[in-house]
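Report on the structure given below.
Selected chains only, in their assembly positions.
Naming follows writing order (A, B and C), and every chain is counted from residue 1.
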Amino acid sequence: MKEPAAAIADTGPALNDQLRDRFRTTRRRTVALCAPLTPEDMMVQSCPEASPAKWHLAHTAWFFESFVLKEFLPDYRLFNNDFLWLFNSYYEGFSAFPEKRLRSSFSRPSLDAVLRYREHVDESVERLLEAGPDPDALKRIELGVNHEEQHQELLLTDILHAFFTNPLRPAYFKEDEPAFLHNQDLATSSGKAPTRPDFHHFEGGLREVGHAGDAFCFDNELGRHPVWLAPYALSNRLVTCGEYLAFMADGGYRRPELWLSAGWATIKEKGWRAPLYWSKEDGESGGWSVFTLRGSLPLEHLLHVPVSQVSYYEADAYARWAGHRLPTEFEWEAAAEGCPVEGNLLESGRLMPISSNSSTRWGDCWVWTGSAYLQYPGFKPLEGALGEYNGKFMSGQMVLRGGSCVTPERHIRSSYRNFFAPETRWQFSGIRVAS
Amino acid sequence: MKEPAAAIADTGPALNDQLRDRFRTTRRRTVALCAPLTPEDMMVQSCPEASPAKWHLAHTAWFFESFVLKEFLPDYRLFNNDFLWLFNSYYEGFSAFPEKRLRSSFSRPSLDAVLRYREHVDESVERLLEAGPDPDALKRIELGVNHEEQHQELLLTDILHAFFTNPLRPAYFKEDEPAFLHNQDLATSSGKAPTRPDFHHFEGGLREVGHAGDAFCFDNELGRHPVWLAPYALSNRLVTCGEYLAFMADGGYRRPELWLSAGWATIKEKGWRAPLYWSKEDGESGGWSVFTLRGSLPLEHLLHVPVSQVSYYEADAYARWAGHRLPTEFEWEAAAEGCPVEGNLLESGRLMPISSNSSTRWGDCWVWTGSAYLQYPGFKPLEGALGEYNGKFMSGQMVLRGGSCVTPERHIRSSYRNFFAPETRWQFSGIRVAS
Amino acid sequence: MKEPAAAIADTGPALNDQLRDRFRTTRRRTVALCAPLTPEDMMVQSCPEASPAKWHLAHTAWFFESFVLKEFLPDYRLFNNDFLWLFNSYYEGFSAFPEKRLRSSFSRPSLDAVLRYREHVDESVERLLEAGPDPDALKRIELGVNHEEQHQELLLTDILHAFFTNPLRPAYFKEDEPAFLHNQDLATSSGKAPTRPDFHHFEGGLREVGHAGDAFCFDNELGRHPVWLAPYALSNRLVTCGEYLAFMADGGYRRPELWLSAGWATIKEKGWRAPLYWSKEDGESGGWSVFTLRGSLPLEHLLHVPVSQVSYYEADAYARWAGHRLPTEFEWEAAAEGCPVEGNLLESGRLMPISSNSSTRWGDCWVWTGSAYLQYPGFKPLEGALGEYNGKFMSGQMVLRGGSCVTPERHIRSSYRNFFAPETRWQFSGIRVAS
């Protein structure tokens, strides 16, 4: 089976420089994303799925320290011996690690210490890159960069939840920061009313899926293999807040026939009756508002914007109500293969889904598919503790595809597989129906 | 898409007689399976998954009453108006129904009343059959028969758990009853030591899966569709208790690298360290015994018998430890298609797995596959409340294939899909590895 | 400190005969109380507090076997070795015992076997009594009788909950059985409208509380000791359903200022909005009905009947709403001392509270007091495992006084202390206010 990131292994100085650039860009951006946050903000862990922003800063440094520097930089000096287990997330094969829920107690090390930790790691990786590391080290650095990009998305997802949990509902986004963001005029971009959804038809047949080529991918995208697809159609766009409101108005959350059994049990137990960040701040008679990284916005201004922060159960129920279904991950992949990655991604600086008529497959919200997250034929986890990166989560989760408004553009591709449990709602997860 | 059981719709008196025979046989057998049980035994509901035996008797009558008699027998008189909602299991579209956990409080109606209810329903179905019912009614009767066969398996599975929960650990099986069982000499049949597992190799390629032909099937087996299979190999037999013991002795329950993350969390939370019905009755230093429908048996007598009552997590961990993996449901189906259904099934009367070197695909234990229970392309649930039979459970469950020692022989086929949540252990569920 | 039941120790044949009579009466009555029940009814355990009726039958035999026969009847032969641990309730010092929740799985031994167990024990105790046992044995028999009386009350309390849990809501009571009950005309007795509550005033001062004299008492009633009581007043009767309905109509369950913090948390978490057995069977617009051992009765017929099956939290909130408070256990005891035990107790056969203007302190419902269940000065638990009878529960419980419509008349006295956790609702527990 093909090794991930094999390309780098065979290449010379040019690709090396390219990796260095991407390393630098990525590392800087993680810090830049924290610009609007105070050290106190970076302590909040507001739900079991989330981590404090400070922890994200530290853990992404830990990843380079543990899997790159410790193994490949001969004279590497640990920044702090304790950090080696303190910031391990879940790699049982690497070291013991603290329970996830304890991360909210990590007031020490301080943010300053964590930032120094990052600098220490950065300098060390730069030294390693200068030394002309062996191909395995380069592969690991590339993996570390991709790992950090995932945490950039998580950091924003988690801080959105943190601010939603704070009864004051502060906004992350300030007009003039973070400096790197090219802020768009939200009112304009969200104001374009999308046309009725249009279905693109695909022939199906025997198609290859999974990662192809030499560029980086995660182990869960391999091996590439044929699948048979019956003819299918995909909506040209995501379901909007307005459409979702119609589902709600039609008794969407009160009709068991629309729901999977586990979904119905979940919404009854949790009392769900709208997407996670929709709330009625002025009582039942008032209108809905939607909490975003730009603060609370009236739903009536967002009716043409894709609905986000819905669970798989809600996506599935909506699709059934609409007379459609969710696509499989392979229907999505076959449709997306070859399409350039462009759309409302992290680089747009919008930090929330926007209205769009385009039929692009990327951005705004991850798309819940009807596919369980399982291994591909011939799946081979990475060696050692890194084998826990993806493989051990292949149970009880559904695949999402396509990226969101907080996903770095370079991070994704048509074979990319995101995955969450079906009751997960704190992600930028939306709905694209198929039939 | 093809309708299930379409064959019956087109047929005349002969098939009608055949259905009547199967109806009678099935209905009698459910009652016969209760012969070793007292009315008190039939009250026990010892875990959330299980139901009391009396409830199974009543619910299977309810199914015919609700979906056959009420719709198709013009002058049908309900046996008891309350039973119509009392014995509804989970059909939201049919009526309100009691919470499942309340079934253990159904001391009324008495067992006698439930048996009269069954007779009332039996006579009414016979009347309907004599009247030459329309094809839709016949299809529903056939569905009812298949439904009842499922509950026969559940009844035995549940009573095994009930007797395991009773600290006295009574045995279900008595040598001379139930009369219909052809009891085998257990000592002999379990004494045959299986050879080392042997792998059968299959070419794979583009194969059709799902139900073919006109005979009965459930909606979840349709529509038949092509899948691409890479070349694969299946073990010729199930994993034995002795092999599983070796996994345990090698630290199987203490090594996180062998487990899915959710599986590891589950065994830590629940304190699992052996299959469900293995216990050490004489303290840690004593040997394991295995609880069966024939009572507690020493594990040392069962080393060649397939291990049973393991969860998906345990099956998956065992396979990883053994250097193999679980088969997909389609690998299993492609291998089984065309093989006659024979093996250690309910009719054998053994009521527990037995040793075997045969490479049959059927019986002893259901085989956990690595496939999530999801809809096939073009899946169309049955109309009305019956659409809840299978479809709404297509979330969070794994497919099992092949039948067990308590599955009626006529009930299964190569396209048959059983399904349970990955932490489920009270079923006759075992392991067949693939590579 | 005084030993309980010392009187018997010093007495001759006459008291011996008296004890034999009480033993026989009590043992027969337990079985008689089961006359309306089927073996299936006697399997139901519908809440964690409750036990199956069959278990009560067996456990009360076990008590005599374990604490009387095994110790005092020289050649006593155990009925069944397993029963010695199987029917132990909670005496850690006696043997291991099954978890309480497993009692619902005790389909074996059968009811018949349990009845034979009782006969075996009865005959053996009779033999012991004939032999002229030593005073300690007589004390233990007396304790066993009192223990069994407690379980008679529990048996009825538990079966009421079992029948309430059964969606068919069957009635325990049939007009002509159990034979020993002198059934009263309910309509008449409940129809008497009580006058407005009247307060009886007491001077207080230094009073002795706790059991006095030589007759039997439990260890928790000793030692008798002085307490200082400020002047106080007690209502002459229990709060009625009609008065409680007024509390509800005045927002009783929606006003946090009326509730203890733990009570408010409890009613919010559990969704309580009425006493346990009040329900609206015909939807919100319909009237309340009250479930009793005589089946469901319309609340409007019971407005003058004491409210029952309320928790301490509800009793406390009601009292606060009414501008009163709950009495302390010593206020109750000082008022009751010297009053003959008469009222609506088990022997009345009514099996539910009835209307009454009388100022008797006994019967209808146990009265929640504002006193925590704690040890008296000089408290000394019984020796050995029997020391666990009362003492280990002296934490987190409130004292109730006075007896209920299912308490045997001979069982109670002014120093008698019943106790339950403040959220307990399945008892015949009511409200008598003080000020």
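Rule of thumb we're sticking to: a contact is a pair of C-beta atoms (placed from the backbone, for glycine too) under 8 Å apart; a residue touches a chain by one contact, two chains touch by 3 or more.
Just so it is clear, the structure is predicted and the values come from calculations on it, not from any experiment.
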Full complex, copies of the single sequence (shown: 3): 4
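Convention: only the chains that are shown with their structure count from here on.
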Farthest chain (mean CA position) relative to chain B: C
Chain centre separation (chain A, chain B; CA means) in Å: 39
Computed distance of Cα centres, chain C from chain A, in Å: 59
Chain B and chain C, separation of their C-alpha mean positions in angstrom: 45
Where chain B touches two or more other chains, by residue: none
Chain B-touching residues of chain C, taken from the complex the two chains share: 38-46, 54, 82, 85-86, 98, 102, 104-111, 162, 165-168, 170
Contact footprint of chain B on chain A as seen in their complex: 90, 92-93, 206, 225-228, 230, 256-257, 259-264, 312-313, 316, 325, 370-372, 374-375, 377-378, 387-388, 392-396, 422
